[in-house]
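One chain of protein is taken out of this complex; the other chains stay put.
Showing subunit A:
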Amino acid sequence: MQKRRKWQNLVIGITSFFLLTSCGVETKQLERLGLITAIGFDLKKENQIKGTVAVSKFDPMAKVMTNVISADANTLQTLRAEENLATDQRLEMGQLRCVIYSEELAEKGIIQLVNALNRDPTVGNMVYLTIAEKDAFSIISMEEKKIKVNIGTYLYNLIRQNVERELLISPTLHEFNHKFFDYGQDPVLPILKVKKDKVAISGVALFNDDKMVATLNNDKLFYLKLITDEYRTGSKELEFNRDEFSKIINVQGGQSYGEIYNKLFISIDNLRSNTKIHLINKKNLTFKVEVKMDSRLLETTNYLDLGKPANMKFIEKKINKEMESQIKKLLLFFQEKQVDPVGIGNEYMAHVRGKPISQKKWKELYKNAKFDVQVKNTLTKTGTMD
């Protein structure tokens, strides 16, 4: 009996061993793979897209690690098949880091291309989606010598470090999906621009559904991030008329500087913020945007007398007012363009019982929404001087 048990175990063991190792699962040898790190999509003509991929190789003998392949097709799958025909390596999407859509394509809508990524389980959820200011091809085909690393890695680092520095709203595939599929919010993606052999971020694209309808420059982006997200270590430069500050400008011993400009710039940093949006009136659809922040005053273009508490209060008030008007302007701009990157709709739907309203209905309501913005900034420190 004992012997037979052993024999049975042996058979089970051997069968499992052979099954698991020899057949069935396809093998993927690293040296034979071409890993796609970035894909760019351009609109070739009607119903046809041009895809460009940056492929990273593992061949230690090759000098150039990146290979750029371009092909035309109607769907992502055929595109990959076409591209596979143009290389000696098997193309894999597992290491995809960045996807670029041309502006022209983005204006027509990109959701079918994004959905192709969603359906493919080999594509991660943390892929960055971006918009190219002109065409995606010229970004992907940037010469590797000039940027030193693989273009996919470069773009990934470019976006990641800016997201970490809180200069950009994180544009991952997941966040795009989340905002796109939510009725009450619209996605935002960064715009890439070629600047003297370098790729840089020139602003963000605002989407209505999956169509790009407007852009926002980096300066305005601060306010968008301020009301959608929270800052841990942000910074901002604010512009004022110098006349308004004349009573607190400190003239030291008759010395004066900065007089040549009629503007006064104040820059604050170490900014920590927290924003709440409340629906305060359901009937009139009035939202209250409440921003609370703490910051440090670091730089002024005129010498201000910061020793007196009254003066600090004065500056705080000025900053609050300036920010309030900027935020309000921005919200009205969004309203005019029919985009809702802030998620006002989500806030509204969280307060309405019964059957959820359709997206179309919400966009109708959104046109008439009113906003009441309140900023409360506290200047906690003024650096090493007062």
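One rule holds for everything that comes next: contacts are C-beta pairs under 8 Å (C-beta built on N, C-alpha and C of every residue); 3 or more make two chains touch, one makes a residue touch a chain; residues count from 1.
Rule of thumb we're sticking to: contacts and distances are computed from a predicted model.
Trainee: Quick one: find the hidden chain's UniProt protein name among "Hydantoinase/oxoprolinase N-terminal domain-containing protein", "Outer membrane protein beta-barrel domain-containing protein", "Spore germination protein (Amino acid permease)" or "Dipeptide ABC transporter ATP-binding protein".
Mentor: Listed in its UniProt record, the absent chain's protein name reads "Spore germination protein (Amino acid permease)".
Trainee: Of the residues A:K57, A:R80, A:K179 or A:K318, I need the one that contacts the missing chain.
Mentor: Looking across A:K57, A:R80, A:K179 or A:K318, the contact with the absent chain belongs to A:K179.
Trainee: Even though one chain is hidden, which residues of subunit A still touch it in the full complex?
Mentor: For subunit A, the residues touching the absent chain are 9, 12, 15-16, 19-20, 23-26, 94-95, 118, 121, 124-126, 174-175, 177-185, 343, 346-347, 349-354, 356.
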